[in-house]
Each structure stands twice: as C-alpha cells, then as structure tokens.
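Have a look at the structure below, then the notes.
Removed: one protein chain of the complex. Kept in place: all other protein chains.
Which chain is which? They are A and B, in the order written, and residues in each are numbered from 1.
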Amino acid sequence: MTASPSHTLANLAARFDLQLRGDGTRVIAGVGTLQDATPEQLGFLANPHYRAQLTSTRAGAVVLRAADAETCRGDCLIAADPYVAFAKIAALFERTPVAMPGIHPSAVVAADATIAAGASIGPHCVIEAGARVDAGAVLGPHCIVGERCVVGAQSRLVARVTLVRDVLLGKRVLVHPGAVIGADGFGLAFDQDHWIKVPQLGGVRIGDDCEIGANTTIDRGALGDTVLEDDVRLDNQIQIAHNVHVGAHTAMAGCAAVAGSARIGRYCLIGGGAGIVGHISITDKVTITARSLVTHSIEQAGEYSSGTPIQDNRAWRRNAARFKHLDELARRVQQLEKEAKQ
Amino acid sequence: MTASPSHTLANLAARFDLQLRGDGTRVIAGVGTLQDATPEQLGFLANPHYRAQLTSTRAGAVVLRAADAETCRGDCLIAADPYVAFAKIAALFERTPVAMPGIHPSAVVAADATIAAGASIGPHCVIEAGARVDAGAVLGPHCIVGERCVVGAQSRLVARVTLVRDVLLGKRVLVHPGAVIGADGFGLAFDQDHWIKVPQLGGVRIGDDCEIGANTTIDRGALGDTVLEDDVRLDNQIQIAHNVHVGAHTAMAGCAAVAGSARIGRYCLIGGGAGIVGHISITDKVTITARSLVTHSIEQAGEYSSGTPIQDNRAWRRNAARFKHLDELARRVQQLEKEAKQ
Partner (left out) sequence: MTASPSHTLANLAARFDLQLRGDGTRVIAGVGTLQDATPEQLGFLANPHYRAQLTSTRAGAVVLRAADAETCRGDCLIAADPYVAFAKIAALFERTPVAMPGIHPSAVVAADATIAAGASIGPHCVIEAGARVDAGAVLGPHCIVGERCVVGAQSRLVARVTLVRDVLLGKRVLVHPGAVIGADGFGLAFDQDHWIKVPQLGGVRIGDDCEIGANTTIDRGALGDTVLEDDVRLDNQIQIAHNVHVGAHTAMAGCAAVAGSARIGRYCLIGGGAGIVGHISITDKVTITARSLVTHSIEQAGEYSSGTPIQDNRAWRRNAARFKHLDELARRVQQLEKEAKQ
C-alpha cells in the first residue's frame, strides 16, 4: 500500500479547468459525500435533492455549479458539470491494484497463444489456443481466454471472467467478475418431437472503452457476430442474446435483457430490469424506464415505459381483478355513450 | 486448426433427405444468413419475414420450403422444415474444440472419484469425493464436480461450471459457463425474531440431452430432488428453485425464474424473463409470453400473458395513474349503468 495522494485546491482547479473560490492552498486528501466528507475531503453537489446539505457539510471544499456557489460558505470549485468534475477528481484517489506484468506460474497458457510483454496474467488463468492478450492488458485471477479470443490493449478482466471463444475485446475494456462472453446463443429447432441444437458459429465483437458488469452474459452470434460498439456500458446480470447489436455510448442498468437479433441505437439508456424482445430495432437516444418490456421497434427518440404502479396489496388486488375485464368495461362505456346520445 | 470442411449440394441433399434443385456439384464451404452469405455458402429461408432477401442474396444455394422455391433463382435444397434442415447442415461446419482425453495436470481429483478412460478433465478442474465422470464427457477449464455428482457420458461442461453436490447429469448434457447446479435451495424458517436455515438435503437430477445456459442456477431439493426431464433446454441466467420439476422438451428463454416446488409440464415454452411462483402446476404445451408472471396453476394448454404494453412515458404515466383507481372507475360505470336503466 502506498501513501494516499493529496492535492491542493489550486492544483485541482488548474488540472481540471475549474474555477476556484476560496483558499487555493487547502490540501485535499480524499473525496466524500456532502453528508460524510471530513474537512480533509472534497464533496460535491450535482443532484439538487441534496442542496440542503451544503450548509451542514463538514467537507473541506465542494465541487458545484456557479448557481450553488452562493450558498456555499466554505471553499469551492465551480464546474459546468460538477458530477463529471467530481468523477475526474475522485479518480486521483482510487487505489487500483497494481498488476505485475508477466504470467503467474499457476496460469495455463497454450503454446500458440500470444501474450504481449507488458500484459499481466493472474493466478490460475487459462489462455487457450490462438488467443492473444495485448500490451498493458491485465487479467486478474481465474480468467479464461478461449480459443481465438483477443483482449485489447489496456483492457482489464478483474477476476474470473470467461471469454468462451471467438471474442474480440477492444482497447481499455473493463470486465467484472463472473461475466461470460461468447457462450452459445440459445438456438433451437423443433424436429417433430424433440429439440435439435442450431450451431452457434459466430463470435462477439466488443468496441473500445466498454464496461461489462459482474455476472453479465453476452452470447456469440449464430451466424455473424454479436456486437457492442465503443463506449457501451453494461451493469451487472445483464443478458445479451446472440446477434444483438448495441450502438456506441448506450448504457444499460442491472438485470436488463435483450433477446436475439435486436438492434439498439446509440446513446440509449436502458433502465434496470428492462427487457427488449428479439428481432426489433430501437433508434438512437431512446430511454426505457426500469422494468419496462419493449415488444416492438421504436423509431422515435424519447422515453418509454410499461407496467403498473406499486400499491397497497389490497387496493392492487381489486384493480388487477378489474384489469382482467378492462376490454369489457370499455365496451360498456361505449354502450353508455351511445345510449346517452339517443 | 484443421481445414474447413466442404460438401457438394448433392451430398447434402442425400445426407439429410432433401430435394435438390439445381447444380448438385456445387461445393458448399459454410453457412450464412441470406443477407450475408457468400457464393461459397448456403443460406436458408425459414421466417417469411425475410422472403424478400431471396432475390438479393449472394448465397450459393438456399434451403427453403417448396412453396418458396419458385422465387429462388439459384440452386436450392427443398425441405419440409428448412430451419431444422439448416441446423443439421450447419452442424457440419461447427468448429467444436477438440478435447484431449485425460486429466490436465493442474486438475485436483479426489482419490475415490471415478473418471472414465475417455473423459477429458481440463485445467484447474476440481473433482470431489465420490464423483463420477463417464466416458466421452468433456470438462473445460475451471469446472467443479462436487461430492457424489455424476457427469453422464458425452456430456460437456464448457468451462467454469459448478456442480455443488448430489447432482446427476444424464447423457449428452451441455452446460455453459457460470452455471451453478445443486446449490442450497432458499429454505428459511422464522424463529420468533430471526431466521434459521432449513437444511437442503435433496439433490438435482437432469435428464439426457438437456442444455443449461450461462450463469443459470438450479438449486438442489430441500427433501427429494429438483428434476429436469430429458431434452429440457434452459437459456442463460435462469433460476430454478428447489424441488421444481420440469417436464421433457420444455424450453425456457433467458432470465426466466421458477419458484420452489412448481411443476411445469412437457413441451412448454417459457418466454424470456417470465416468472412462475411456487407450489403451482402448469400442464403440457403451455406457452408463457416474455416477462409474464404466472401466479396460479394452468390446467389448459395454450398461450398466457400478463403485463401492459410499452408506451411513450407521458401517456403511460397518465394511464398508470388511472390503473390505481381502476376498481373505483368500474364501480362508477356500474352506477351509470344503473342510473341509465332507471
């Protein structure tokens, strides 16, 4: 463990192009929430919901918008986007484990795999035939890089990541533990009275700067590849079926699921637990709220939802029972309207 | 890597009992979609949705129904079920990794485990006491076969599969990475002010020809076993709770979940993300559409659904707000009807 870093406010302001208000010589040794930050730490105000904490915070300084600076009695750094500025500053205080370049003696590496000189292969990793790990890539313990897979430069497989086969990761891709990339898609043909498996012959291509969450699964294509373009961000336990195509800069929250051959645009936001059925297409800049199910293509940018609101169980039971007869209710209203007009 | 196989159209027609129309000497070296196939590849038309591509495809030949053969200008193979025929042909072009029989030196195998002569045990596998791996079974890297588990002949655990204990896999079972079979079921008894664990004493029995997706979990029974009959097909991230019984030939799409002691019939299709509550029973040949929640037993074959349609968020908000008062709305309609009758 190395000594924690520290930075003066003036230094942070210069480095991240922020406006300093207050004592530039103040030393910042960490970051925190407004509620918990100590006088040695920097807090931030991005969500107006927490504005009231500005007067009670013990933080040594706060990153905030110009409009909020008035309310701030202490030192502050003014940013056009305080959350972005805070993210960049916080990165200075991150303790990323230092990976030793080289191959751990317990790893099993195929004779014809290519491991770049600066790459780090952790304990018990398995690198199979024809695989390639590029410079600066880091594989934590228990990663499997299957046949013909490529781990791009500076990518990091945190631990216990499985790339099954024919999986290409771009540069600076971050994959969390338990993720499985390149397993067979779910392809079945029904042959009279039983299933036969449809061979899954494609691969997976993942662009630069993507992040893949813990226990997320991305299947390889049946014919052709499953594709994530650059800067796609997937949270934990997401399921991406075969031949899905996800556009650049799209982010999906935990437990979202996308069925086979669906095509999602760029800059989309897919809420937690949302579902997208197969063979449909979603245009750019679409937001799907949590747990909604998308059953047809969406051609217009905007926000979309499905579901019903949470209620006290008794009230819900009564309403849900009525839902079962909603069509009939609508017909009765039509009938009343007809009668009223006579 | 071996040379890619190739086959003449006449050879394929004879092998799979298909009707050839065109040049039987044409050599096929791979398969593809109508959209992407090259002149060396075979395409297929199963989904009428893609019929228009028949005129533009560059595929060397196409597998299709007799009715579509008219529209096909090039060579074709006529099949009663083109998707089944294509699946069988595609299997000829699959590059399944060849597993070396024998036990990798990094594997840890209990003294009293039984490994058949022809089985293949990959790097870093762990085979515990009393376990058995039958002839032709292949365990990729990082598989764990716990106490008293059996891996049937010709079964394949792709990589990093965990069989916890008392798990019996039949013949030709295929299990994808991250699957956990035989973990404790979720059994709790509330003892005045805290939980006590209900011991999970059963096992898991999985029939022949089943497929289990990546990161899917199948818990062992509390008393008695959790059972999948033959030819059950589970996609990724499915959760099967303790003492569930799934009938033969049933298929479930990704993220479906089945609660404890539910009984599902044969030839059912459970859509992606669908849920089935505990202690209920679903008869044969039931289809549950994506994301539906089954809260009571289903005694009649057919298709079942729940949920509400996806909408623009603003419209949805208004409708969802009304759902909270749907019972009251129905009562008001009743009142209007009563008044109208007077």
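Here, contacts are C-beta pairs under 8 Å (C-beta built on N, C-alpha and C of every residue); 3 or more make two chains touch, one makes a residue touch a chain.
All values reported here derive from a predicted model rather than from experimental measurement.
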### Query
Looking at the whole complex, which of A:A14, A:V27, A:A52 or A:L326 touches the chain that is not displayed?
A:L326
### Task
Kindly state which of the options A:E70, A:D193 or A:D312 is in contact with the chain not pictured.
A:D312
### Message
Just to verify: which one of B:I28, B:L139, B:L157 or B:A257 makes contact with the chain not shown?
### Response
B:A257
### Message
Could you pull out which residues of subunit B are in touch with the chain that's been left out?
### Response
106, 108, 124, 126, 128-130, 142, 144, 146-147, 160, 162, 164-165, 178, 180, 183-184, 186-191, 193-199, 201, 215, 217, 219, 223-224, 237, 239, 241, 255, 257, 259, 275, 277, 279, 287-289, 292-296, 298, 302-309, 311, 315, 318-319, 321-323, 325-326, 329, 332-333, 336, 339-340
### Query
In the whole complex, what residues of subunit A lie against the chain that is missing from view?
1, 31-33, 36, 49, 81, 83-84, 86-88, 90-91, 93-95, 97, 104, 106, 122-124, 140-142, 158-160, 174, 176-178, 209, 211, 213-215, 231, 233, 235-237, 249, 251, 253-255, 272-273, 290-291, 307-313, 316-317, 320-321, 323-327, 329-330, 333, 336-337, 340
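Here, only the chains that are shown with their structure count from here on.
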#### Entry: Euclidean distance of C-alpha centroids - subunit A vs subunit B, Å
25
